[in-house]
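Here the complex is missing one protein chain, while the rest keep their positions.
Note that the chains take the letters A, B, C and D in the order they are written out, and that residue 1 is the start of every chain.
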Amino acid sequence: MKRTSSYTRKRRNAPGSPPGRWATDPAAAESHLHAMRYSTSALEEIDTLPQSTDDSTLWLNVDGLRDQALLSQIASSYGLHPLAMEDVVNLHQRPKAEDYQEHLFIVLRMPTKSEGSFASEQVALFLGHGDVITFQELPGDVFEPVRARLRNALSPIRGRGADYLTYALIDAVIDSYFPVLEKLGERIEALEDAVVLRSEPGQIADIHAIKHELRTIRSAIWPMRDLLSTLLRDDGAWFSEQTRLYLRDCHDHAFQLIDMVETYRDITSGLVDIHLSSQSNRMNEVMQVLTLIATIFIPLTFIVGVYGMNFVDMPELQWRWGYPVVMAVMTAIGVGLALWFRAKGWLGGRR
Amino acid sequence: MKRTSSYTRKRRNAPGSPPGRWATDPAAAESHLHAMRYSTSALEEIDTLPQSTDDSTLWLNVDGLRDQALLSQIASSYGLHPLAMEDVVNLHQRPKAEDYQEHLFIVLRMPTKSEGSFASEQVALFLGHGDVITFQELPGDVFEPVRARLRNALSPIRGRGADYLTYALIDAVIDSYFPVLEKLGERIEALEDAVVLRSEPGQIADIHAIKHELRTIRSAIWPMRDLLSTLLRDDGAWFSEQTRLYLRDCHDHAFQLIDMVETYRDITSGLVDIHLSSQSNRMNEVMQVLTLIATIFIPLTFIVGVYGMNFVDMPELQWRWGYPVVMAVMTAIGVGLALWFRAKGWLGGRR
Amino acid sequence: MKRTSSYTRKRRNAPGSPPGRWATDPAAAESHLHAMRYSTSALEEIDTLPQSTDDSTLWLNVDGLRDQALLSQIASSYGLHPLAMEDVVNLHQRPKAEDYQEHLFIVLRMPTKSEGSFASEQVALFLGHGDVITFQELPGDVFEPVRARLRNALSPIRGRGADYLTYALIDAVIDSYFPVLEKLGERIEALEDAVVLRSEPGQIADIHAIKHELRTIRSAIWPMRDLLSTLLRDDGAWFSEQTRLYLRDCHDHAFQLIDMVETYRDITSGLVDIHLSSQSNRMNEVMQVLTLIATIFIPLTFIVGVYGMNFVDMPELQWRWGYPVVMAVMTAIGVGLALWFRAKGWLGGRR
Amino acid sequence: MKRTSSYTRKRRNAPGSPPGRWATDPAAAESHLHAMRYSTSALEEIDTLPQSTDDSTLWLNVDGLRDQALLSQIASSYGLHPLAMEDVVNLHQRPKAEDYQEHLFIVLRMPTKSEGSFASEQVALFLGHGDVITFQELPGDVFEPVRARLRNALSPIRGRGADYLTYALIDAVIDSYFPVLEKLGERIEALEDAVVLRSEPGQIADIHAIKHELRTIRSAIWPMRDLLSTLLRDDGAWFSEQTRLYLRDCHDHAFQLIDMVETYRDITSGLVDIHLSSQSNRMNEVMQVLTLIATIFIPLTFIVGVYGMNFVDMPELQWRWGYPVVMAVMTAIGVGLALWFRAKGWLGGRR
Partner (left out) sequence: MKRTSSYTRKRRNAPGSPPGRWATDPAAAESHLHAMRYSTSALEEIDTLPQSTDDSTLWLNVDGLRDQALLSQIASSYGLHPLAMEDVVNLHQRPKAEDYQEHLFIVLRMPTKSEGSFASEQVALFLGHGDVITFQELPGDVFEPVRARLRNALSPIRGRGADYLTYALIDAVIDSYFPVLEKLGERIEALEDAVVLRSEPGQIADIHAIKHELRTIRSAIWPMRDLLSTLLRDDGAWFSEQTRLYLRDCHDHAFQLIDMVETYRDITSGLVDIHLSSQSNRMNEVMQVLTLIATIFIPLTFIVGVYGMNFVDMPELQWRWGYPVVMAVMTAIGVGLALWFRAKGWLGGRR
């Protein structure tokens, strides 16, 4: 088993250091800025910080969190709270929603398209009045379909404001877990088939690895469901009545994901039992063969030993039919024991 | 073990696609429409979309979700919300109730009459003011007794409106789980008898399969109970006082189902212990036979080996009674060991 | 193990059939009616339906639910709700309390005096204004002490009305579980002693059977405690202030029962561990004997085999002290190995 | 393992008997009365029922519950409720607090100083207006320090009234569990060391016995914590603001006790795993020795058997160096196998 990911999360801020003093990580991915400013009538896409205009909606997206200057500029231009910015650059936050008056700050975890085991990156989102600012840990995301809809002049998303855009982004993140879980479900099915068919030493480690992935996914989805419950209870401050209807739908999807994860966890737990039972069964099988052979031949070997003794006065040795009789007796004993074993159900390997 | 059903659920909508834009699945079952319009005085059954009339109650049922035109026509005629329609065509929703002002949208899971393991299909139900619209995944359902009651002019259901019809349909779905669980209970009893009687390698997989079925059934019933709790708390908006009395009864049945499922889960968990103990016991049995045989004959074989040595000067070999004495000694040792084993309780197989 | 009771419960009503249309089961026990009408001054006991009088309290008890005519007559005379009557004749209801305006409908489960494992029968109780009507599944009940108190003109129960009678009946049912649990506790103690003393193959099935009984008892007591909590929260509608004081006491007893059941469940779960450990220990014991014997004699048998070879040129065979020296060497090896085993703690069976 | 205590609790009241009709148990401990009447200025200790005086506080304590006349006299003098008195004489109540208008009735469980395993006795306490009445199951208690404080004219307890005395008694009971748990903690540590060092057959029963004691202690402490929570929520009816501050402290101690109990439960559960692993490891060790010996000598014994055959035409037997060569070959095989085992890590016992 290769461990799927390291459990330890490094925090860069030393314990006791002042809060709200954030600094980017020089080892983080290079920063790229992308801004989309749109209204029903127009769409503008630029790679620099946009000038503010009034009645259109702005989505400012930053991939990669290395550029301190850029992030500081955005934070000060849009009045992002230092505590929130600290969470933006300190990865491994739990998904959460925090209300900073000026902005609603939301942290999400988005699956990354990695080979091998599940991995996720942090997406930090600020919903303001007329603008949405997102910070992603890595380049590449699941938001392309949303961008495509924004570029389509006929799409209703163009006229629905920043709260609906926020919903659309959350929804894209939530829905991106479905293919991840489907792939994992297939792996679990394959492993289940293998475990039931034949116990192999490495399977327990595979089960453990899958359990670990499920744990990781679960710890990403659970808080996102809580987050959505929180947003649904929000009474009109950030989300319009209509957008809340969509959020309810999204909340429902999060619930489905949790159902799937819990089902998978239950199944993998059951696999441990099957695996142990299968190991035990395999041992039984081996022991039965050994017992069969040993039990038949040990008495016979004793008998031939008897007639290998060198006593001068062993009358059987002189008998005309001594040898054939002994051989016949031994055959009878061997066959008798074998029949007894068959009657006990010990013959025939797996049965 | 054949896996009872695949765990993976395919969603057709790509992550990030716009919400409320639903499309039927060309691979879905063929659509059939059936409408029943009834009042205390009259009943009309047609297979086309009915003209609206005022004071009678309408039940519109669609089996099979392939026909986009038909579904779109119904959705627009009756003002069904696009988000709800999306859930209608995207199967594998969790049972739930959502209030869309114009309609109360309810999703149920109904057992399908399949051979082999448990399977369920989705039933989506819209309760409006004077009409009930149901969409079923597959042809064939558990509603025939309800239809029979509707056709009976004397049945009270004819005079009780759409909310009572909704109750009757939910009740039919809930009650249809009783025979399913009874059949499963019988399988569990049979397996329990088998496991207790004699451990067999495949039983752990059978237990696992039953656990999986219980999990599937549970994940269908639990949310339906929650749904009924929600409907019971509804204060007169959708259900009359009298119908709520019936819903309480239905809620009670859902509770009984959950009790049964939890009991079965508990029992099957216990079967794993019995199975493992039984395997371990079987191994003990095998080991005891081996130990018995080996422990008796290995020392004897040593003795005959001694007198098979070719030393020129072994006085016993020349003795007149050497051979019989050695045979007698060995018999004594063999019998002694056997008696010792009996005293330790190792003789007699299963005991 | 004989399974203590079948898990499957048969419902007679087909799914989808109209609610509130109840019919007695022809296979049910024969119906017997017994009425007690009492006040502080008088007591009248008859076996027919009583004429109504105003200021006295009536307890109408029906044993056995076969007689449709009788039950219908009672239901219509006292205005019992059809949904409640349906629960009366459909056994296996969960204990519950439902308020039907005219009556408070309560379902209880009462232990039956059966040999062997725990069984319970359903008691349905209607508390009206001045009357209590009970329907029991089977003849024979735990209410005799209550009847005796009613027959005693000095007993305070005579002056306390229908709500106090209801309390007295519930209390009799709750308290009747104490002897049941005491008997079960003794069985658990006996089993515990047996498991600790010596692992036997059948014990795991015994543990499983006791677990099943505990589960059944628990599923009867838990909802009765909830029911009592509900009655305690009732604000004067059905129970007087004073009677509620008694109900609190009864609730407390239900709590004690649950404590006992949970303790027993915990103990029986622990017994599985002890049993498996004991099996494993037994196997260790057997293996040690085998290993001891085999490890001592296999090398010795090899040595005697060496001197049984027929090489013409084996000088030891000709030596004068060859035979005694070999015998002495083998004795030394055997004793040495035995001492080594003792040092490792492998001698002496159980230790 | 000796079972630490019997699980079955005998109730003397038959099911269905009238409530509030209490009678002392003739087998109970002999009753002793002790009264302390105190104020800041005076303390009076007598062994008879005191005459009432107005402004001092009275603590009436009864050890042993055999004397019906005495208990009846106290109950009627102080107006104790019959339902509460029933709980006083029926031992094995769960700790609880019940408000009977005239008195606050509290049931506690106090550890008894028994050798061997944990045992507790019931303490029933009535807090009235200016008096505290306690009934103890057995002579001997943990209240001596409180009495000492009462006898000390300078102690603040003298001036603080009945509610503070009640607190002081509850606090003494709660704190008396700390030494009990400390002793148990030492036993768990010793057992843990033993289990880790070397698996012994009886350990699982020891673990089970400790688990049982923890269960018993837990079922005494948990309800006392709930009881304290209830008293803390009481708004001035029975406890003064200042005394509630002390009760909060006491509640905190109860919480600490629960923490300790839960930690111990967790540890003992882990010991089962260690024990089973250790048993399994021991078996591995035994098997490896057997396999080592058997695998080395069985092939060698075959070889010497070959040259023990009596074929007339076996050229090796005549060779000059036949015997030494065979011996050398066998030595080589034996050493080779032993080296192979070492390479596989099977040599060296425990490793």
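We take it that a residue touches a chain if its C-beta (ideal position, glycine included) is under 8 Å from a C-beta of that chain, and two chains touch if they have at least 3 such contacts.
In this text the structure is predicted, and so the values were computed from the model without any measurement.
S.K.: Which displayed chains make contact with the chain that has been left out?
M.R.: Contacts of the omitted chain with visible chains: A, D.
S.K.: From the list D:146, D:165 or D:330, which touches the chain that is not on show?
M.R.: Considering the complete complex, D:146 is the one touching the chain left out.
S.K.: With respect to the chain omitted from the figure, which of A:34, A:66, A:215 or A:248 is a touching residue?
M.R.: Of all options in A:34, A:66, A:215 or A:248, contact with the hidden chain holds for A:215.
S.K.: Of the residues D:43, D:138, D:276 or D:338, I need the one that contacts the missing chain.
M.R.: Going through D:43, D:138, D:276 or D:338 one by one, D:276 is the residue touching the chain not shown.
S.K.: Can you name the residues of subunit A that touch the chain not displayed here?
M.R.: Listed in rising order, the touching residues are 1, 3, 6-11, 13-20, 83, 86-87, 92-94, 96, 98, 100, 200-201, 204-205, 208, 211-212, 215, 219, 272, 275-276, 279-280, 282-283, 286-287, 289-290, 293-294, 297-298, 300-301, 304-305, 307-310, 314, 316-320, 322-323, 326-327, 349.
S.K.: What does the interface between subunit D and the hidden chain look like in terms of residue numbers?
M.R.: 142-146, 149, 155-157, 168, 171-172, 174-176, 178-179, 181-182, 185-186, 188-189, 192-193, 196, 245-246, 248-249, 252, 255-256, 259-260, 263-264, 266-267, 270-271, 273-274, 276-278, 280-281, 283-284, 287-288, 290-291, 294-295, 298-299, 301-302, 305-306, 308-314, 344, 346, 350-351
We take it that only the chains that are shown with their structure count from here on.
S.K.: Ignoring subunit C, what connected groups of chains are left?
M.R.: Components, subunit C removed in thought: A, B | D.
S.K.: Residue numbers at the subunit C-subunit D interface: does the shared fraction exceed half, giving same, or fall under half, giving different?
M.R.: Different, since under half the interface numbering is common to both chains.
S.K.: Using just the Cα atoms, superpose subunit B onto subunit D and tell me the rotation angle to the nearest 5°.
M.R.: 145
S.K.: Using mean C-alpha positions as chain centres, tell me how far subunit A is from subunit D in Å, no decimals.
M.R.: Computed from C-alpha means, the inter-chain centre distance equals 41 Å.
S.K.: Cα centroid separation between subunit A and subunit B, in whole Å?
M.R.: Those two chain centres are 25 Å apart.
S.K.: Would you give the residues of subunit C that are in contact with at least 2 other chains, written as numbers and ranges?
M.R.: In subunit C, the residues touching two or more other chains are 276, 280, 283, 287, 290, 294, 298, 301, 305, 308-310, 314.
S.K.: So which chains actually touch one another? I want all the pairs, not just one.
M.R.: Touching chain pairs, listed by label, come out as A-B, B-C, C-D.
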